[in-house]
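Only one protein chain is missing from this complex, and each of the others stays in its spot.
On to chain A.
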Amino acid sequence: MSNTSENPNPSSSSAKMTLKTSDNELFEVEEAVAMKFCTVKQYFEDEKDSDVAARGSTTVIPLPNVHSAVLTMLISYGKKLPQSNAVADNHEEEETKKKERKKYEQGLLKNLMPGELLDLISAANYLDFKEGLEFFNQALADHIQNKSVEYVRKFFGIKNDYEPHEEEKYREEYAWAFEGIECWLIGELKQFMAKTKTLDIAGTLLGIKPALIVASFSVRGLNSLDSNILKPEMIAPGENILAAWINAIGPTGLDSNT
């Protein structure tokens, strides 16, 4: 007979569990989130069966391999995931949540140091947090994908243990891979170059302050016909102009026009 009065109903979302990290910090976590850590889930289920469960919801689950800083991040990631016991959202709500999560993920990864990422992976593995592990593994893979050998060495803090002649030999053996990376780089470059530029025509703008500076090569001085008029009578941007025309042949018929 279990003491149901002390044990919170597992399906209620307000139930909380206490997790204790390696640096003795206590975290109160909603059960729905904590259950995503399968190690915790297993512990909780084992506790439920034994008489120790009678102690009630004050049981503290020890996580000696996880530091508080890491657990904080894992918990906040876990909260952003769709909850298994949540009421089913309609399509729109789902989409919004997905976008929010993507934004959160990007923000999370931007400021992460390599050491922190590895800690997160280790911890997610220890906690058996499948979604977290998948996400952080992919983040690490994405980060080193298509980077140079030197970058990878620096990123992981690896000292090259190849002798120079060995390194040459193996670079040759893997020449196909390096070629592949070069091809990929060239492909990316080409794509970049081929990108079209669009003009955003804003129309006539008045009251722009400060006024633009006239180019040094533009004519200044008095109008030869009427000295009351100062040059330049009409002005337009004279440097870095991107010109466009609609027909295949430009107005002068030349290859380039200014």
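The rule is short, and it goes like this: a residue touches a chain if its C-beta (ideal position, glycine included) is under 8 Å from a C-beta of that chain, and two chains touch if they have at least 3 such contacts; residues count from 1.
The definition used in the following text is that contacts and distances are computed from a predicted model.
Student: Considering the UniProt annotation of the chain absent from this complex, which name among "Chaperonin 10-like protein", "JmjC domain-containing protein", "ER membrane protein complex subunit 1" or "Coatomer subunit gamma" applies?
Tutor: "JmjC domain-containing protein"
Student: Per the definition of touch given earlier, which of A:Ile158, A:Ala215 or A:Leu230 contacts the omitted chain?
Tutor: Checking the options A:Ile158, A:Ala215 or A:Leu230, the one contacting the hidden chain is A:Ile158.
Student: Any idea which of A:Ser76, A:Thr96, A:Asn146 or A:Asn223 touches the chain not displayed?
Tutor: Looking across A:Ser76, A:Thr96, A:Asn146 or A:Asn223, the contact with the absent chain belongs to A:Asn146.
Student: Mind listing the chain A residues that contact the chain we can't see here?
Tutor: Contact residues on chain A toward the absent chain are 39, 114-115, 118-119, 121-122, 125-126, 128, 137-138, 140-142, 144-146, 148-149, 152-153, 155-162, 166-167, 169-181, 184.
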